[in-house]
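For this view, one protein chain was removed and the others were kept in their places.
Every chain is named by a letter (A, B, C, D and E) in the order it is written, and numbering of its residues begins at 1.
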């Protein structure tokens, strides 16, 4: 890797945003503070609804859960791809300072490591030492559609981790760590380096970066509206006409907003 | 719906107990207090055993878990059926004051909303606003073999909710809300409006209404017996002859009961 | 059923097209001959592509295969819904002249019986006697997302049958035959009575009746184009610019069509 | 069973270690205190890595979770095999003082009951009375790849229980209790009577008895090393060269150990 | 079996019919010719219905298909159990003249080898050499809920083979051959040595030996009746009243039978 020049640092694959920066994590990763702050207040369910309104239905990383319920996850994707353990490839790529270790050693502040493990929960894809390294680097979280080992220790670290299960085995049981910085499939959707990743107890969602500002604004506005609706429902009003609001309810809502 | 006359308010389908009352929830829903009180004390495992003794093995709603462990669920079924999202049908039936909203707006005190979602956990089937509406109406709970969004908010409401998973997406991702008041398949068994629904950490069971009294009595009697057996086991007695009881142990148990 | 009057023959459920006609099969079922003839020439893959262009992605009955490969299926849906075998409901609805038998006895010429069996292949949903009855009635075919018994006999009948598997057990092992003439979920999509059903070795597709004419015309036009493209590819031309056609190739195609 | 003579008390099956002792639990079951004490400190993830180094990859009981997170499980296997519920066999073997009850009544101090339930979570394989009996007998735990009923009661007992799910139904819904003391398949691996069983939040592992001493020693040594590495990582050192350690880091580690 | 003395009853396991004879295949295996002849005419679907009438619903080996469609399988079970490949157990039991080879070398005329492979289709459980050995020994067939290698060669042998899939890998990839002559789980049901096994394109069924005569007689009688019904249906008669027959149709059938 070290002998590479800038000239050959871009893959011919037009479709990835993978590059030297993505591999070494030297770039200015992470989200603008104002965007991050709003995303931290935006529930994933609300973001999902706004993305759906814009034609994006397949943006949920399915089948993962937070190791510790109630933890919000917000950051930009740093990707890592595992391929099935073929013994000869594990011999050449599995050991030493492999792609997995390179990614954890170079993850930047505010990044979320997103691991493609093909939904296989019969081995781990990370353990406590790597999770600690990511946390020390300032990573915003880890999402894997595979397993986690040392799960109780990892759960105790101050970094949110979403996974598909706990498993004691090392990754070599099922995986060869393959590459960092590429486009990955994770939990049934696709993640590119730099995508915005947000997670809570409902799940983890992927937001194309160019849409993040617009979507989070729309989500927070809808949250305000829904909170007001929820209060009306809690007061005993029927959903009919209120959720979604008809003209009459919308008028009252407008009045209420003005009065704030 | 409002323009319907009484004459056309009954389906030709002989097999459903669906009718205007079931749709509007104006009937005297809910369980007699004495039955409800006993069901609240009866564990689902015990009810399951008594139903099996009466030839009913396929009465468990499989694959659902309580959002909040430790919550007992007791009520009568109010049904809601979703069908797979076919885009043209979602256009005509998905929006506005759809079947889902009609059911949540009209659920009666003591009813449990039971949703057929074909076990699909890749979208939600309800969220916090609808759950709040059900709770305000006095519903006894919600059971869905699909997902729940706003799961942490819903978990905080004082209404027991059993589901197959959390998911941020709105129901339109996978479902068209189709009809209330019919017979539904949920978690591998069949539920009719008015069926008695009981849930705890072991799962959710469906009791045909005509059997509820008999089954709960037998369950509570067996519970008393099992509690006494458990004490004997805790004292160090072998299971052999005691569980189930042979004549000798049964005699001691009879003596003990008399002495109470 | 016989004692029903016209007044109560319509369900209150606005969403189904289920009615007396659908239950008794006395209506003028079947497709106009010109539409049927074109559908018989239209491959399911082509119809699927045209429906997708019109926003309909979820219209394939997944997971079913023809008992006899190479058989084309074309007709209008006659629906039948099974619910999970709950023993008390099987006692009341499973035997005698049940919903299953009523549907097979009343299916009209040109109709395709579409059975909702929740994808359960561990019992049959029909056998040779019922398949024979459907064939004698002039049914256009049978589609079930459950099993078929007497499979080798049924395969020998001149009626196309698509199913999810063979199984020797009678339906009571897993199902209660519930209702005919309603809206059903089958193989992950939704089917209403009267929907156009087309099947071949690629699978079975559901076409909303109002779209059938337009979709089949577009499909056959595209088939002509694709056939011409396939010939060019077979001659050694690259796909680039040809599939889909750029302006130059489209010009040649137009010339060729004029020359026909 | 009682009338058996010593002569016929051994199966001809060379492959099982099943014998009278295993059936009656009269042998000196349990682990030597020194081994047990070390296993209680050894994480399953570490044991898994050491077993993998020795060529043992398929030694995890997959798909089971502790009823109460955070409980360590250490003991020797006492096996119990269930076969699918075939009604005639349940009639002859399901009731009375069956194989299940015999095993729970005779489990010895320090043994872990390991149940083969073919991964079927649609019925229970034990409940509170049997779990109490095992606990009173001094059993070290219970592992089943099936379900548990009375789950909240069982969770309250001071005996660790690992299962694949909660379910209210009695075992007869899916199983015939078949035999104790044989070799079983559980969670995708094989367990023989006397195998060492260790569980924590990462999962449950099976250690061949002859390897237990060596494997636990290597695990604890590696734990010490990994703990030191984790501290270095927490201090901000890169993984590169440290995990695993290169010569330089190994030298520092040796120095540190000497200094202890 | 009848000639057994107490001395050769070996295993302590009361529940198996496993014994020396079963291991060596020296007994007079196979079915009485008259029973075999009738079973060869009896469809599995018909046998399944008769067994269900006698309370036996869980007697189908699910998920297996004939390598060659249209082949009837009739014989008595010779069982073989594989357990999951744990590397140390494969070392001791996998190689040499293992349990698998012993069973194939000793299978008797008229026996069907029934293999428990836990439904795992990611390795084979037999190949052409073993299938040839079984055929030369006069075995009536082979049923495995695992895979078959050399599938096209095996398909060419004059012995019916039912399996869950084709796979090139040898059994050691997933299995340790464990024991012959025990009770096995296969395709979701339980099979004991000596059980009657019948297969056709609908699937494979297990008949308890004591019921075989009664069940096959009832099946063939029902077949005659159903054939007559099928002719009536083919003539255009409705199913209503005919299938099953009401008094009037039963009268006509009785007349027809007398006239034969």
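One rule holds for everything that comes next: a contact is a pair of C-beta atoms (placed from the backbone, for glycine too) under 8 Å apart; a residue touches a chain by one contact, two chains touch by 3 or more.
Computed from a predicted structure; not experimentally measured.
Colleague: Given the contact rule set out at the top, which of the displayed chains would the hidden chain touch in the full complex?
Modeller: Result for the missing chain's touching partners among shown chains: A, C, E.
Colleague: Have a look at E:151, E:164 or E:215 and name the one touching the chain we're not showing.
Modeller: Among E:151, E:164 or E:215, only E:151 touches the chain that is not shown.
Colleague: One chain isn't shown here. Among A:153, A:166, A:183 or A:222, which residue touches it?
Modeller: If we include the chain that is not displayed, A:183 is the one touching it.
Colleague: Please identify which residue in A:42, A:157 or A:206 touches the non-displayed chain.
Modeller: Considering the complete complex, A:206 is the one touching the chain left out.
Colleague: Name every residue on chain C in touch with the hidden partner chain.
Modeller: 43-45, 47-49, 52, 57, 60, 62, 65, 69-70, 188, 200-203, 205, 226, 229-230, 233-234, 236, 238-241, 243
Colleague: List the chain E residues touching the unshown chain?
Modeller: Interface with the chain not displayed, on the chain E side: 97, 101-102, 104-105, 122, 124, 127-130, 132-133, 136, 149-152, 166-170, 172-173.
Colleague: Could you list which residues of chain A touch the chain missing from the display?
Modeller: 1, 4, 7-16, 18-20, 23, 55-59, 83-89, 93, 99, 118, 176, 178-179, 181-185, 188-190, 192, 206, 208, 211
Just so we're on the same page, only the chains that are shown with their structure count from here on.
Colleague: Counting hops between chains that touch, how far apart are chain A and chain D?
Modeller: The fewest touching-chain steps linking chain A to chain D number 1.
Colleague: Could you work out how far the Cα centre of chain B sits from that of chain E, in whole Å?
Modeller: Inter-chain centre distance comes to 40 Å.
Colleague: If you average the CA atoms of chain B and of chain D, how far apart do the two points sit, in angstrom?
Modeller: 35
Colleague: Give the residues of chain B that touch two or more other chains, as numbers and ranges in rising order.
Modeller: Residue numbers touching two or more other chains: 57, 188.
Colleague: Show me, using the given definition of touch, all chain pairs that touch one another.
Modeller: Pairs satisfying the touch definition: A-B, A-D, B-C, B-D, C-E, D-E.
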